[in-house]
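A protein chain is absent from this complex, but the other protein chains hold their places.
Right, chain A next:
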Amino acid sequence: MVLGRAFEDKCAKMYYDRKMLGFVHLYNGQEAVSTGFIRLLKQQDSIVCTYRDHVQALSKGVSARAVMSELLGKATGCSRGQGGSMHIFSRKHNMLGRFAFIGEGIPIATGAAFTSKYKREVLKEADCGHVSLAFFGDGTCNNGQFYECLNMAALWKLPIVFVVENNLWAIGMSHLRATSVPQIYKKGPAFGMPGVHVDGMDVLKVREVAKEAIGRARRGEGPTLVECETYRFRGHSLADPDKLRDPAEKAHYAARDPITALKKYLIENSLANEADLKAIDKR
């Protein structure tokens, strides 16, 4: 989480120094979701996200150097500078892509889950309990592709977890202004899968829920919809003036910063001390 936060802050600095171009969408504040889920995965498990993807890449094991080079358009980047910030791919780590259009990644992740099941049942390959994770936001939950995939994943019992990073805002559009039934997790049962809501600012809670959902998928019991209530500390992208969000709301979530919360927990429960934590920061 600390690496993710430091990485994103560095991106911001480079963007404002005009070293980085185009669209850059940072993940500050949402680190608990990425870490909570992805750290439980194996290398062959796949993930698909939308454009807010740097930290997911890092969590999945793509080197920070490769991601940063990609953002700077260098040939040493993970896509040789051809993809950019919004399109981080890594075959090796099974990071199947980031997509610019919201909702686009969900069918792709569902397809990867389909492949996993097919390999096991049709091709009879051993050791194919691979799971797919699709990460997307609250804005995506009003998009047709989301519903189409919930339906098919449940119908065919695919090994996928749909992870909603509900940070309440889609650029300047509040989730409440855009959605008739704002509780996204309720949409799971409508399609025949469990729908779970979790505090996305608490990495340990996220991890608990993730374990259960990923376990379900691996055992062949089908998909799960997990709604993580989280928040992005920065604007939608580095070009977003971010005028519409209420400062009180921002302050409320800043007080629930996942990194600070975990630090506090570790120290209170004597799992680590200040010195250990400082050592992590330094790295």
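By our rule, a contact is a pair of C-beta atoms (placed from the backbone, for glycine too) under 8 Å apart; a residue touches a chain by one contact, two chains touch by 3 or more; residues count from 1.
One rule holds in what follows: contacts and distances are computed from a predicted model.
Given the options "Glutathione S-transferase", "Adaptor related protein complex 2 subunit mu 1", "Pyruvate dehydrogenase E1 component subunit beta" or "Integrator complex subunit 9 isoform X1", say which is the protein name UniProt records for the missing chain.
This omitted chain is identified in its UniProt record as "Pyruvate dehydrogenase E1 component subunit beta".
Could you tell me which of A:R91, A:K124, A:R177 or A:K278 touches the chain that is not displayed?
With A:R91, A:K124, A:R177 or A:K278 as choices, the missing chain is touched by A:R177.
Would you mind spotting which of A:A6, A:L21 or A:A255 touches the chain that isn't drawn?
Spelled out, the listed residue whose C-beta touches the missing chain is A:L21.
For the chain not shown, which residue from A:Q82, A:Q183 or A:T260 touches it across the whole complex?
Answering carefully, the residue with contact to the hidden chain is A:Q82.
From the list A:F99, A:F135, A:Y185 or A:Y231, which touches the chain that is not on show?
The one listed residue touching the chain not shown is A:F99.
Kindly note down the residues of chain A that lie in touch with the hidden chain.
Interface with the chain not displayed, on the chain A side: 21-23, 51, 70, 73-75, 79, 81-87, 99-103, 139-140, 142-144, 170-173, 177-179, 236-237, 239-241, 244.
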